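Here the complex is missing a single protein chain, while all its other protein chains stay put.
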Amino acid sequence: MEYNVYLSGEIHTDWREQIKRAVAAKQLPVNFFAPNCDHESSDEVGTVILGEEPSPFWKDHKASKINAIRTNNMLAISDIVVVRFGDKYRQWNAAFDAGMAVASGKSLIVMHAPELTHPLKEVDAQALAVTETPEQVVAILEYICQPS
Amino acid sequence: MEYNVYLSGEIHTDWREQIKRAVAAKQLPVNFFAPNCDHESSDEVGTVILGEEPSPFWKDHKASKINAIRTNNMLAISDIVVVRFGDKYRQWNAAFDAGMAVASGKSLIVMHAPELTHPLKEVDAQALAVTETPEQVVAILEYICQPS
Amino acid sequence: MEYNVYLSGEIHTDWREQIKRAVAAKQLPVNFFAPNCDHESSDEVGTVILGEEPSPFWKDHKASKINAIRTNNMLAISDIVVVRFGDKYRQWNAAFDAGMAVASGKSLIVMHAPELTHPLKEVDAQALAVTETPEQVVAILEYICQPS
Amino acid sequence: MEYNVYLSGEIHTDWREQIKRAVAAKQLPVNFFAPNCDHESSDEVGTVILGEEPSPFWKDHKASKINAIRTNNMLAISDIVVVRFGDKYRQWNAAFDAGMAVASGKSLIVMHAPELTHPLKEVDAQALAVTETPEQVVAILEYICQPS
Amino acid sequence: MEYNVYLSGEIHTDWREQIKRAVAAKQLPVNFFAPNCDHESSDEVGTVILGEEPSPFWKDHKASKINAIRTNNMLAISDIVVVRFGDKYRQWNAAFDAGMAVASGKSLIVMHAPELTHPLKEVDAQALAVTETPEQVVAILEYICQPS
Amino acid sequence: MEYNVYLSGEIHTDWREQIKRAVAAKQLPVNFFAPNCDHESSDEVGTVILGEEPSPFWKDHKASKINAIRTNNMLAISDIVVVRFGDKYRQWNAAFDAGMAVASGKSLIVMHAPELTHPLKEVDAQALAVTETPEQVVAILEYICQPS
Amino acid sequence: MEYNVYLSGEIHTDWREQIKRAVAAKQLPVNFFAPNCDHESSDEVGTVILGEEPSPFWKDHKASKINAIRTNNMLAISDIVVVRFGDKYRQWNAAFDAGMAVASGKSLIVMHAPELTHPLKEVDAQALAVTETPEQVVAILEYICQPS
Partner (left out) sequence: MEYNVYLSGEIHTDWREQIKRAVAAKQLPVNFFAPNCDHESSDEVGTVILGEEPSPFWKDHKASKINAIRTNNMLAISDIVVVRFGDKYRQWNAAFDAGMAVASGKSLIVMHAPELTHPLKEVDAQALAVTETPEQVVAILEYICQPS
């Protein structure tokens, strides 16, 4: 079985690259998807393509909807959604993606430091695995990729 | 049409009561649902009913799952989900509920202060209304309840 | 069987009232739903409740989304959707509602003058009845309401 | 991710070709689908294949249903639906396709001139992008095709 | 539990009445639904309401679609579909209803004489009960209505 | 919110009665559903109603399918499914019901003695609560029935 | 677009071969699926593989269910279902397949002689094309396979 895995959440460390490198080295049959992780182009895309907006609300709105074309479709074709919560920022879009994933029947894997356990308890409760490190995610992928 | 409305999110102000009182005064055909808003009993329910856990993670886990029996079912029968983000705490469960609501085809109304616009842009982009006050939510409910 | 019927489309004649009066006179078990048919309040609702917008696009946008809370939910609980196309205006929202209705598995009844047959052929092709008058819609409702 | 994109609506300008050429030049992983854009063969197909009809209504009916075999299936396998409204004709089938797309969970991109904003407000309100030119659609496709 | 039961198929004997009378006598919590069983009005309804058709095909077409408004909706709200095949006529609509019922996840009960076993084997194979008499259907309804 | 609760599994102790009595005493808004818990009539129903079978396999088959009319429909209208595993018998139908419940999006509550933890781990892993006693189930129901 | 087409119904003439040959000659991107059209092996498969049955009912039952593994899965992956009704036999399985196809959202094409119009009116009413000959089916497939 080939798995499609969507890597959602925190964009300020290289956790996605760590997972992808390790999975490539192990030659696992896994395809990765991710949102646009370039903060600036993600914020600007609405006005760059569709025209300036005087109001920050509508500027964000246009950008978020174009980003949603990508993220909705990637989430839809994914079997597994990994959501990482970092120690900074509010990351509501990460929790939002987790909610979308669960309601769409995807397998949810969460990654966060132990000190976030209490505020993330509702999200963790719906996950099939709560991890702390990219290595653990890789170990899970390797485990579920064993031949039948 | 009678609407079922789930009031999700922030539990430290009386915004739910404000909405319910105003809607009752106007005699609108709206039924409200909400999570258990008592912070302590919500945190403790897993261990109180199912037995102590030495680990905070599993204590939270058991509590969150019992709370999910309530919230999943209430969300499932609701037509409209109102999610309020306050100015404190991370409120990932609020964003998670919003993601569940959107993926389940519910009408999403978000409520938050303007300064949260940027971090909430992905959630707002999926909402049918972005409000700031309980009065605005009531006005929307009154508007959509006009007889056909 | 009690039917929920959503009356979509043209808002400048009293076709909805004609249908409702006749159905009430015959005491048929039919509940009617309709969008807000007051053109002005429908156009203004977004800015009236959520605040002014300098741009006509965003003014329309806010209004349309609040109206969608009502229309999406009414369409969702309806068994039958009647869409009337008048001889004026472009009425794209009527055709949009018809598309929503068909994709959601509702029974579609279309009402329009014969001279609109050619431009409406794709919509008519998905309908279970193509009518010209409110009387015909009433006759269909009476027919399908006969006791089992 | 490879996207399937259905190009619906106006058939009297070469907007589809402009999008396809630019996307091909950029070598984006996008497959395009479209209705039969030859007006005459589309109108005649029912009677040509299934036999003459004296009534224009049934002639249109037979043609529209055969066209629906193509369009329903193409829409079903598409991730993104682009609907262009021109400045002529009523184009109810375009709005109908938009309604089908939204109710089926597809990402909707609308294209039209700014002067159509008001009559198209309900359709625009459900779209993830409202564009005016083929170039903007291409820019969105290029943006969402960036590697993960 | 209250069951909605759709009685489909043969319309030339009083099997529906036998079931309804017995169920009423036993005061079981069952609601019955049925197509229009008056052969003539069912055949004529399209042209009577929507206007004459020179072609028998389109006359049947218009009638069948109006009947489908009733039958589709009744089938949709039913929990159980009973389909009776008589010893005359081809009754393709009965088999069609059975296919609709199975694909929609309804509980299918078939009723027919033993000599029809071989031609009905594919339908019977999908049924939860294959009966021969109204009494057996009543016995099943009585059995499943026992209080929990 | 009023909950529909299906009580599946072990039929040789009075656990269902204990739950129902306590819930009635507390006047909680809960409706209970259950399979036919009379072992003998459940085993015999197929042949009693539909005629003798020389083969035990087909006797069981006919009975199980009639029972499925009841259990499938009750499960379909339930919000919560409680499955109790006793210490005797193989109770594969209880585990089968649990699988049906999870795949249908119901909230699953499991009840069993701690010594069954290991063989039931896959079922427990999908449950929102793993209980040992009827009192715990009642406590959960009371908790989730608190007014909003 | 590549279409999957399931050819259901009558098995005593070579209509399937006619369609396949013509489509192959035109090199259309169409994959065909069909039930086992060998009458005898289809009737015997249950008892041949799973053991003799004294009762003709259970013999048919076992065969029909094994055949359903094939036909259910082929129907599930098909975009278009063509159902041919011949002039002999009752062909209830053909009508049953048509009902399954419609309820599953497949495009239905019916093929039958004009004299069967009246008894097939309910099936025809749900079809997107009612044909009489294999050539017409081929012409439709050729038409919908034109490049976008």
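Chains: A, B, C, D, E, F and G, in written order; residue numbering restarts at 1 for each.
Basically, a residue touches a chain if its C-beta (ideal position, glycine included) is under 8 Å from a C-beta of that chain, and two chains touch if they have at least 3 such contacts.
Computed from a predicted structure; not experimentally measured.
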{"item": "Touching residue (missing chain; options F:44, F:124 or F:142)", "value": "F:124"}
{"item": "Chain A residues touching the omitted chain (full complex)", "value": "1, 3, 79-80, 105, 107, 109, 127-131, 136, 139-140, 143-144, 146, 148"}
{"item": "Touch list for chain F against the chain that is not drawn", "value": "56-57, 60-61, 63-65, 67-68, 85, 89-104, 114, 117-126, 130"}
{"item": "Hidden partner interface residues of chain G, rising order", "value": "7, 32-34, 36, 41, 45, 49-50, 62, 65-66, 68-70, 72-74, 76-77"}
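Here is the rule we go by: only the chains that are shown with their structure count from here on.
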{"item": "Centre-of-Cα separation between chain D and chain B, whole angstrom", "value": "37"}
{"item": "Whole-Å gap between the CA centroids of chain C and chain F", "value": "44"}
{"item": "Sequence positions of chain B contacting 2 or more other chains", "value": "65, 68, 130"}
